[in-house]
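To start, the structure itself, in C-alpha cells.
Every protein chain except one is present and positioned as in the full complex.
The letters A and B name the chains in turn, as written, and every chain counts its residues from 1.
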Amino acid sequence: MSKQLALVIDLNVCVGCHACVTSCKEWNTSGWAGPLTDENPYGKDPTGVFFNRVQTYECGTFPDTETIHFPKSCLHCEEPPCVPVCPTGASYKREEDGIVLVDYDKCIGCKYCSWSCPYGARKFDPVQGVMKKCTLCVDRITDMTIEEDRRKPACVLACPASARIFGDINDPQSEAARAIRENGGFQLMPEWGTKPANHYLPRRKITTILHADELVRVDNPLKAESEKPRPAFNTPTIDGVSSW
Amino acid sequence: MKPAFSVIFLTTLIGAGQGLLIALVLGQFYLGSESGGFFALGGVLALVMLGLGLVASVFHLANPQRGWRAATRWRTSWLSREVLMIPALCALAFLYTLIHAIGWAPVLMTFGNGKTLDLPMALGLLVVLGSVALFVCTGMIYACVRFIRQWASSWTVVNYLLMGLASGFTLAAAYAQIQANALSGFMSGAALVLTVAALAARTFQLWLNARTKPQSTMKSAIGLHHTQIRQVTQGFMGQSFNTIEFAAPGGAETVRGLTVFFLLVAFVIPAALLLAGLPVLAFVCQYVGLLAERWVFFAAGSHVQNLYYQAKG
Partner (left out) sequence: MRDPASIPDSELGRSEVKTTTCYMCACRCGIRVHLRDGEVRYIEGNPDHPLNKGIMCAKGASGIMKQYSPARLTRPLKRKDGAERGESAFEPISWEEAFSTLAERLGHLRATDPKKFALFTGRDQMQALTGLFAAKFGTPNYAAHGGFCSVNMAAGMIYTFGGSFWEFGGPDLERAKLFIMIGTAEDHHSNPLKRELAAFKRGGGRFIAINPVRTGYAAIADEWVPIRPGTDGALLLALVRELIELGLYDRDFLVQYTNAAELVNQDAASDEHGLFVREGSVPVRPDTFETPDKMWWDRAGDKPVIARTKGTEGRLMGSFTLADGTPVKPSFQLLKERVKDYTPEWAEGITGIPAATIRRLAHEMGVTARDQTIELPIAWTDCWGNEHDKITGNPVAFHAMRGLAAHSNGFHTTRALAILMTLLGTIDRPGGFRHRAPFPRPIPPCPKPPKGPQAIKAGEALVGTPLGWPADPDDLSVDAEGEPIRLDKGFSWEYPLSVHGMMHNAITNAWKGDPYPIDTLLLFMANMAWNSTMNTSEVRKMLTDKDESGAYKIPFLVVCDAFQSETVAFADLVLPDTSYLERHDVMSILDRHISEFDGPVDSVRVPILPPLGESKPFQEVIIELATRLKLPAFTNKDGSRKFRDYPDFIVNFETEPGSGIGFLSGWRGTAGEKFLVGEPNPNQWEMYARNNNHYHHELPPSFQYMRNWNKGYLDWAYRHRMVRFTDPIMPHIYSEVLQKFRLAGEGKWKGKLPPERLRERVKTFFDPLPFYYTPLEWRCSDGHSFPLSALTQRPMAMYHSWDSQNAWLRQIHTNNVLFMHPKVGAVSNFDDGAWVWVESPWGKIKCQAKFTEAVEPGTVWTWNAIGKASGAWGLDADANESKKGFLLNHLISEELPNMVGGASVSNSDPVTGQAAWYDLKVRVTACKPGEAEESWPQFAPMPTLPGQAIGFKAKVRAYLAGRR
C-alpha cells in the first residue's frame, strides 16, 4: 500500500489543553501555509484561521457524565471528497505521502471544496482569498535540516500528553498503525466512504475489583495494638462439668 | 449554508438566460424555421442575462484573476464543467444571434420528407443542447454535494432546469408581448405550464427534504458510543469559517417565511399574471421570487459538518 501519513489521536489521554491548537497556529502562520489570518484579533467576536481545534463534548447525565476533549483537524482522507470537486486543481493529494494540500496560487477561493468536506476541516482565509488547511506541517516533516526526531507536525511535538501519534498508517510497523491496531482505533463518520487517514483511539477505563478477603488481612496491623480480652483464670470452663 | 448573493444572482440570471434561449429556439421551431430581428434581439437579451450572471460569479471568487484555471478540472468537477459551459453557451448564443441578425440561413441538410435544416435552426438546436447541459452542470454542482442532504438529489437538477425554463419562457413571453410578436401567446402558454411544473417539482423537493433523515449522527461524528452526546465548546468562542459559511443568517424562521414567500411570488402569482396577460409583470415578480427561492435553497441546506459546530458561545 502506498504511504499515508496521518495523526492518531488518543482520546484516552487528551486533557483538552489546546497545546496542539496554538502550536499549529504559530508554526503555520509563518510557514509555507501561512499566514493564518485573524479578523478582529483584539475586538468583538474574533475570527481566526486555525487548522486544528480542540472541542469538548459531554455525554450522559450527572453523576455518570463523561467529558471528552476532541481535537480535530484535516483527516487527510484516502478518498478525499474535497479534491475532485476543485475546479482548478488547487486541491490535491500528494502521491508520495497522501497529504491533502492546497496550492494557493491556483485557488480561486470558490469554497466549493469546503462544501465537500463532511468534517469541516477546510478554513477559508478571507484576506488572501484562498482555502487553507492542515498540511501535517509538510514544510517541517520534509525539512531535512531539522533533527530527525523533531521532523514531526508542530502539534505532535507540542502535545504534553503525547495524545497525538504521527506516522504512516499503511506501514504496519509504524507506531501509528500499531496504536490503531492495538487500541481499537476508529475513523470519523466512516459511513461516507471517505476513508479518513487520521484515526482516533477510544477511552479505555481501568477499574479495580476488590475482594472481601483483601480486607480481612493476615497482616492487619490492628493485631499489634490489642490482644483479645482473656477471661480471668478463675472463671468457669467446661472442665468443671464433664469428664468424657 | 450561507446564501451568497453572487451565486444567487449567477444561477437565477443564467437560468433565465438559458430558458430564454430555449424558448427562442422552440419558438423558431414552432413558427417553422423563422429567422430575423426578433430572434437576434432575443439572443442579445439572453446574452445580457448570461453576461450579468458571469459578472455576478466574479464577485463570488476571491481570486477571479485566476478564474481561468477553473476550466481545467472538467473531468472530475461539475463546477469546472459549468465554468466551461457558460462561455461555450455564450459563444453559441452569440453565433445564433449573429446569423439571425445578418439573416444568413443557408440550408445545411434536406430530410427525406422534404423538410430542411438551415443554419439558424441547427445552431438553435446546439444552443438548446448547450443550455440544457449548463442546467445539468449547475444543478449537479449542488446535487453532488453529498454532505448537504437537502441538495444531494436529482430533483435539484430537475428544479434548476424547470425554474430556469419557467423564468426563461416568462421572459420570452414578456419580450414577445413588448415586441408584439406572434409568439406571444405560445410563450405565455408555455411559461404558464412550466411555472406550474416548476411549482410542483419544487414543492415535491421541499416535501422530500422535510422527510430525509441525516445520515450522520453525533455518535459517528466523534465515534463515541453513547446516546446522549452534547457539544460543550466548539474550540473557539468568536467565529470561524465553519460557523459563518455553513450557517444561514436568520435561522429556521426566516427560511420558513421565505419559503411561503417564494412559492407565491415565484410561481403562484406569476402564473396568475400570465393568465391575466401580464407577462412583463409576471417576469419581474417571478425573478424576485426566484431570488428568494435561491436564498432558501442555500439557507435550508444543512451541512454534515455542523454536527461539529453546535455549541454557541
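Some notes on this structure:
Following the convention adopted for this analysis, contacts are C-beta pairs under 8 Å (C-beta built on N, C-alpha and C of every residue); 3 or more make two chains touch, one makes a residue touch a chain.
The model shown is predicted, which means the values in this text are computed figures rather than measured ones.
Against the chain not shown here, subunit B presents residues 230, 232, 235-238, 312-313.
What subunit A contributes to its contact with the hidden chain is residues 10, 12-19, 21-23, 25-27, 29-32, 34-48, 50, 58, 60-63, 65-69, 101, 103-106, 127-128, 135, 138-140, 142-146, 149-150, 154, 157-163, 203-208, 210, 214-215, 217, 219-226.
Here is the rule we use: only the chains that are shown with their structure count from here on.
Partner subunit A is touched in their complex by these residues of subunit B: 1, 60-64, 66-67, 69-73, 76-80, 83, 141, 144-148, 215-216, 218, 220-224, 226, 228-236, 238-242, 244-246, 303-306, 308-309. Across the complex, subunit B is touched by residues 18, 21, 40, 45-50, 53-61, 66-68, 70, 72, 81, 84-90, 105-112, 114-120, 122-124, 126, 128-130, 186-192, 200, 202 of subunit A.
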